[in-house]
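Reading through the structure tokens given below for one structure.
A single protein chain has been omitted from the complex, and every remaining protein chain is retained in its original position.
Coming up: chain A.
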Amino acid sequence: MGTQRDRVRFNVGGKLFETTATTLANAGRNSLFGAMFDENWNLRVAETGEYFIDRNPKCFSVLLDLLRTGELHIPANVPEKLLYREAQYYGLIDHVQAAKRGEFDGNRLRLAGSTTGRAPGDGTAIRASPDGGCCVAHGSMVHVYDWMLEEHPSINLDYQRVNDIGWIDSENIVITACERLGRVDGGMGLFSSSNGDLRYKFDVSHEGQTKSFTAGALSFSNDDKIFASCKGRTHEYGIGVWDQITGKQVDFFYESPGWSLGDADRLQWLNGTNCLLVATLFPRKDNCSISLLDFREKRMVWSWSDIGAPVTVDEKRVRDAIAMEDTSSICVVNEYEDLGFMDLRSSIGSVRWSSRSRLMKGKMSDEPCYPKLALHGGQLFSSMNDSISVFCGPDWVLTSRLRRSYGGSICDFSIGGERLFALHSEENVFDTWETPISLVA
């Protein structure tokens, strides 16, 4: 065989490893190995013919294996966090992250772990970050976790009650909060996810004057805009729009009389139709109303409301709504987890409830949580009590249910960074669900 010219020997913390330059090249230029073997660094080799690295050999072994095979196998005696830190040292953290999680599939989710919080009150919201971390809002505090579920400094907006949170990117979080009477605070702020610093505070101005306001539900468009429902002191009810880059307010959609926008529970930006879905729901308001806003024409292009609908014994009230652009419809859910659908193409909105009603009235848990909806990769998710149901296909058949007995009802959940996070109301536990990587080629 002769001596292979690209063979490389390492002495890591006293243990010898032998590999090839080809294997190391898999690490990419933006890693310790990439830099080390760049021609700029005309490295001198010790007399022993080895490169010495003063690090943990057990972890090196795992990471070297990752470079060789693209797979991550963590032995029981290597703590995961230690491995992450070592990967960060070598600049291989992206490789580890990629190897650890498979492509998100609602039907193949496995519980990857539970994280216990310390918050005193009920959870408000949980939001997954684009890179697999999350943030959790409790009362007036927001706790931030990176993808290793390492907790970062927590965030607050003048310790005001948080209404909604959202990730602009993996470094930036937006918080909306209530305004305290008589003081200029609350509103909306941009925070660093890594150190919790307040980076920017968004203003709402009316007729040239900056006003204090309560910000509610959030949504982001892919052309760098932030939408938030706003309630000001006097006339400033509606949807505010800000530019993500400049932070300046660029638009405001004032609500028309009798139609609540400032109190909206959910905003959803629809890229295909350039519209914003605004849903105001029971029990924040007595009646539910859903509308689509076109900001360019300052016009409500579609709307639905249950005002005047006959109240039946088997009362069905919309508790959450989500627009599904692929099928030009809106999916809604009631407190019995019945799904209903509305066609966006017909101007007269009427809910077509699916008949899959389960009589759950009798076994409502003591601390009911309102159902929530999410859509991801063509799969529809709906949370109810302590479980999350997954629906697939054109007729949205129930295909999976995620449940864990510990932690009580699920008050919110979020999907992002190939993970699903479910926030439980008791003890502020949140569960992380992942799709295991498939090794079958």
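Here, contacts are C-beta pairs under 8 Å (C-beta built on N, C-alpha and C of every residue); 3 or more make two chains touch, one makes a residue touch a chain; residues count from 1.
Quick note on the criterion: contacts and distances are computed from a predicted model.
Student: Leaving aside the chains you can see, what is the UniProt protein name of the one that's missing? Options: "Replication protein A C-terminal domain-containing protein", "ATP synthase subunit delta', mitochondrial", "YEATS domain-containing protein" or "Cullin family profile domain-containing protein".
Tutor: From the listed options "Replication protein A C-terminal domain-containing protein", "ATP synthase subunit delta', mitochondrial", "YEATS domain-containing protein" or "Cullin family profile domain-containing protein", the omitted chain resolves to "Cullin family profile domain-containing protein".
Student: Which listed residue, A:P79, A:G113 or A:P283, touches the chain dropped from view?
Tutor: Hidden-chain contact among the options goes to A:P79.
Student: Tell me which of A:D6, A:D38 or A:D224 is the one touching the absent chain.
Tutor: Of all options in A:D6, A:D38 or A:D224, contact with the hidden chain holds for A:D38.
Student: Which residue numbers on chain A touch the omitted chain?
Tutor: Against the missing chain, chain A presents residues 30-32, 35-36, 38, 40-44, 51-54, 56, 79, 81-82, 88-89, 91, 93, 116, 118-120, 171, 192, 194-195, 199, 427.
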